[in-house]
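With one protein chain withheld, the remaining protein chains of the complex are depicted in position.
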Amino acid sequence: MTPALGPVDLLGAWIAIFLTMAILSFLYGDNPFYKLAEHLFIGVSIGYIVVVQIKNNLWVKLERPLSPWDLVPAILIAMMFVKLASRKLAWLGRFPLAVVVALYAGQSVTGLVGSDLGDQIKTASRSLIVDKIDLNSAPPGELSQVPGVSPAIAAKLVIERTARPFTSLDDALSRPSLTASERADLADERGLLVGTEARAATESNRVDWFGVASGVLLLVALLTGLLYFYFSIAHTGVLGRASRVGVWILMVGFGASFGYTVQGRIALAIARAQDIRGTFVSPADAAQIHGEVAAIVSSVIIVAGIWIWERRRAGVAAPGEAS
Amino acid sequence: MKNTAPVLLGMVVGCYMVVEYFIPHYAVRDVSAHVLQWGGLVAAAAYVMGGINLVQVTWPKIRRREQDWGYKVVLLASAAIMMLVGLPWRALIGVRAPGYAWKLAPSPELARRHEARVLVEAPDDVIVAIGTATARDNVVAPGEVAIKASRRPIGYDAFETKLVLAPGDVAIVAADPQMQWGASGRVRTWIYDYVFAPCNATMFALLAFFVASAAFRAFRARNIEAALLLGSAIIVLLAQAPIGRWLTTSLPHLSDWILDILSNGSRRAIIMGAAVGAIATGLRVILGIERSHLGGD
Amino acid sequence: MHWSDRLQRFDRRWIFLIMALAIVIPLYVPIGLPIKARPMTKAAFNAVEELHAGDVVLVSMDLDPASTAELEPYYRAVMLQLKRKGVKLVFATLWYQAPPLVARWLRETVDVAIAPPGTPGYEGLPDRAYVRNQDYVYLGFREGKQNIILGMGANLPGVFGGKTDDGTPFADIPWLRNIHGLGDFKLMVLVSAGAPGAKEYVQFAQNRYDLRMVAVTTAVSVTDLAPYYQAGQLLGIVAGLAGSAEYEVMVGKPSIGVQGADVLNAGHGVVIIAIVLGNLAYFASRRRKK
Partner (left out) sequence: MKAFVIVMLLAGVAAAQERIQPEIIENKPDQTQWRIEVFYDQGWIGAKGVEPDGRHIGLGWTRDRVVDGSVLVLRRKLVPGEVTDKGHPLRIVDQNGSRLSEKFLGRGPTIDAATTPLAPGTVVGDWTVVASSDGDHPELITDEVEPNTSYIYVLAPALRGTPPDTYVAFPGDAIQTWPLRAHTAWFNRRRWMHLALIGLIAAALGGYTWLAKRKTLFVRRLAGVDAIENAVGRSTEMGRPVLYVTGVEETQDIQTIASLLILGHVAKITAEYDTDLRVANAYPLTMVIAEEVVRQGYANAGRADAHRPENIMFITSEQFAFAAGVNGMILRERPATNIFFGRFYGESLMLAETGFLAGAIQIAGTAELTQLPFFVSACDFTLLGEELFACSAYLTREPNQLALLKAGDVLKVVIALLVVGFTVCATLASQGWYPFTRFSIEDVMP
């Protein structure tokens, strides 16, 4: 049994909700409540960063066994702080800077060449001919590539096919050992273009033509994309048209990016609402906090406050956001 | 000197980082393990620098009573408080033991029933677990019992011990776990949970609303590019919400296909191009050609 | 004034209000459409399912309170999945914003059982409470971005001075003795809200030490990471809230994520309608001007 929230934490919860509302008030317009929360936040985060950096990096370093190597960072850090003492010696601060920048530069050279050039070239250079996965011969690992086939289902299929080879997809996906929910999953993934029909067959060497087309498109997207970011030629004539195709594909890609990003943003707002409702704490605590009440009270305070504040500076321009 | 020496030092370190990648020798690996820590340590110190810098920038504004100086006071004050409560005060004020456990004279009455008893003296908000029991007065079976006393909020000591109880033993557990200060102390965690976290999250949540208004007021199919962008955006938006699959199962498939083929294809072109640019710039930095980050000579 | 102009001029704060309602109302009046896992999510799930009891897994918690909205549901789900598999867990973070958050989450999800036997609405295997420095360790936060990643790859104990966050020596934890670098982890679960995070792990460690890793990312980074997934550098990606919800369903304990994803319907709806209306107004006014 966990004891009820103490008054200190109840107060905290209410403060948290008030600050949430104060920051959301920025949507109405820049106002004292928002500014207060903003500066409070900036201040707290600075205070937070400084301590956490000292504690988790510098202090623990001192606590734990030191090696002669640790002399180097010590000196570098000292050089960085010199500039507080004397403007004349401030140039010493360039040493730590130079070292850190060089460290990162060197790392990105070797890091990127492997992951962003090597592996990406490798992935881009796949065979354009894509065979359908043969349910009667493919190993389990390959079977679970088929849409809707989980490793568990793959294992079952292997057993089933040794008992009796599959004659058709329907036959394969409706074998008795599959549970109802598994069948539902599989049925859900049926489809001629990207679904089961496209990816799997019961004979070997069947070509997945949509896969081929997609592969070609993938290659085209890559090449035209590279062309668009090729700066040594004026984009005219054929090249111009090609690079235009490139930027079109690019834009479709950005569209996807937009979609995902928007999802992310909305998720954040949802979480704030859930938080006020007390979704992330135990029902007992939620009942104690009364988040909705706190939210309404805070909003009333803020609205009243903003109203008074606007009356005060009547004549001065309306809140910035309204423009 | 003032400009060349840092660059030279940088060149040495940077070149080492590149060469190191191609040398599998364990001795080199061990050296790298040390070198790699430098970056982190210096960066950490730079944050401290930033804190000091903030005071340097803000204080004059307050002295000169510049516009919004009041908020600047709030800013500095909250920063100062957050730093102060981050100090390990208990090093000064001392640490009190979180609790004690001792035995009293055994009671024959309990012994007859082959039981033992553990009494708890603790404030109401302290959770004391005697084995699995959490009452203030527990009759337990003899033998070893684990005793754990803690407070609910993060940032308090915990009292843990074991008692071996013979039949008839009566033990007392007096626990009052003390509040911790410092980076993971009670007050700091409180401020983090109830000020830092909600502000941080809400700042981000504002974006949901800005997205909506941007979509309404700024996002226009002015040309074919924008139209394409919008089209795929709407498809992905629909597919990402459960409603997409509810409308038609091919929507998620289509959106996945856009991601796998069109997005990945063009994205890969960008990744490679960017990688080349980054590598080249990196090379320029470690070869000392690029010194803009050190300021003009 | 023509309707199209009015539509383009009206105060955006009305849109904010509509958005707010679209987010709040479904929380009280759920729509409750079914959720099905997508390939990327399934891949991530399967990668974890392949683990065996006793395997050592690194969980890198590179996030801040702002990103919990998208990552927390996945985190809670994957913790249940990992714990019911009985794997050993190693936690670390590269984000200075994270430590207090991680401390709380460890308390809420690792130190106690998430789904003890008899949890209503949960059929899967139960999990148990993990004991710190016995079933899991928390290494703490280190500043240095990819320096730390590379450092952990080359010599993990070195980066953390051979001690966990609470000062327990690695030597005291038997299963930690065989962990010299990132290469020794059976799997890496990257709870990643941005940089440094999944992308940096891929760029600076995956190719170098040939690691197995899955990532949950804020939806923002999905298109950025998808090529790495296609290249097999990431074994799976869980895409923000929607992905987390799918993951909850796969793990078998739908909760906050599913509730949130349900609200996405309305939220996305508002944005789509906003785009459509905005453009209608735009084209209408443009035709009139011609």
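Going in written order, the chains are labelled A, B and C, and every chain counts its residues from 1.
We take it that a contact is a pair of C-beta atoms (placed from the backbone, for glycine too) under 8 Å apart; a residue touches a chain by one contact, two chains touch by 3 or more.
Not measured: the values here are computed from a predicted model.
Trainee: Please work out which displayed chains the absent chain touches and list them by label.
Mentor: Per the contact definition above, the missing chain touches A, B, C.
Trainee: Determine which one of A:117, A:193, A:281 or A:296 touches the chain that has been left out.
Mentor: Touches the omitted chain: A:117.
Trainee: Kindly state which of the options A:24, A:97, A:266 or A:289 is in contact with the chain not pictured.
Mentor: Of these options, the touching residue for the absent chain is A:97.
Trainee: Where does chain C touch the missing chain, residue by residue?
Mentor: Given the touch definition above, chain C has residues 12, 66, 97, 178, 180, 194-195, 220-221, 223-224 touching the missing chain.
Trainee: For chain B, which residues lie in contact with the unshown chain of the complex?
Mentor: Against the missing chain, chain B presents residues 18, 21-27, 29, 43, 46-47, 49-50, 53-54, 57, 67, 199-200, 203-204, 206-207, 210-211, 213-214, 217-219, 226, 229, 233, 267, 270, 272-274, 276-285, 289-290, 292-296.
Trainee: At which residues does chain A meet the chain that is not included here?
Mentor: Chain A touches the missing chain through residues 26, 30, 35, 38, 41-42, 45-46, 49, 93, 97, 100-101, 103-105, 108-110, 113-114, 117-119, 121-122, 124-129, 131, 219, 222-223, 226, 229-235, 250, 254-255, 257-258, 260-261, 264-265, 320-321, 323.
We take it that only the chains that are shown with their structure count from here on.
Trainee: Select the category (line, ring, star, complete, other) that matches the graph of chains linked by touching.
Mentor: Graph shape here is complete: every pair of chains touches.
Trainee: Look at all chain centres (mean of CA atoms) and spot the one farthest from the centre of chain C.
Mentor: So the chain farthest away from chain C turns out to be B.
Trainee: Quick one: chain B and chain C, Cα centre-to-centre, how many Å?
Mentor: Chain B and chain C have C-alpha centres separated by 14 Å.
Trainee: Indicate the whole-number Å distance between the mean C-alpha point of chain A and the mean C-alpha point of chain C.
Mentor: Centres of chain A and chain C (C-alpha means) sit 8 Å apart.
Trainee: Going through chain C residue by residue, note those that touch at least 2 other chains and give them in order.
Mentor: Touching at least two other chains: 12, 16, 19-20, 23, 36, 39, 66, 68-69, 96, 99, 142-145, 147, 150, 208, 219, 222-224, 227, 230, 239, 242, 264, 267-268, 271.
Trainee: Show the residues in chain B shared as contacts by 2 or more other chains, in ascending order.
Mentor: Residues 21, 34, 36-41, 43-44, 47, 183, 188, 192-193, 196-198, 200-201, 203-205, 208-209, 211, 215, 230, 233-234, 237, 240-241, 256, 259-260, 263-264, 267-268, 271 of chain B touch two or more partner chains.
Trainee: Please give the residue numbers of chain C that touch chain B in the complex, ascending.
Mentor: Listed in rising order, the residues of chain C that touch chain B are 8, 12, 15-16, 18-20, 23, 31, 33-36, 38-40, 64-69, 96-97, 99-101, 103-104, 107, 142-145, 147-148, 150-151, 154-155, 158-159, 208, 219, 222-224, 226-227, 230, 239, 242, 261-262, 264-265, 267-272, 274-275, 277-279, 282-283.
Trainee: For a test of understanding, state which residues of chain A touch chain C in their complex under the given definition.
Mentor: Listed in rising order, the residues are 27-28, 48-49, 52-53, 56-57, 60-61, 63-65, 103-104, 107-108, 111-112, 114-116, 118-120, 122-123, 144, 147, 150-151, 185, 188, 253, 256-257, 260-264, 266-274, 277, 279-280, 321-322.
Trainee: Would you tell me which residues of chain B are touching chain C in their complex?
Mentor: 21, 29-30, 32-34, 36-41, 43-44, 47, 154, 183-184, 188-189, 192-193, 196-198, 200-201, 203-205, 208-209, 211-213, 215-217, 219-221, 230, 233-234, 237-238, 240-243, 245-246, 252, 256, 259-260, 263-264, 267-268, 271
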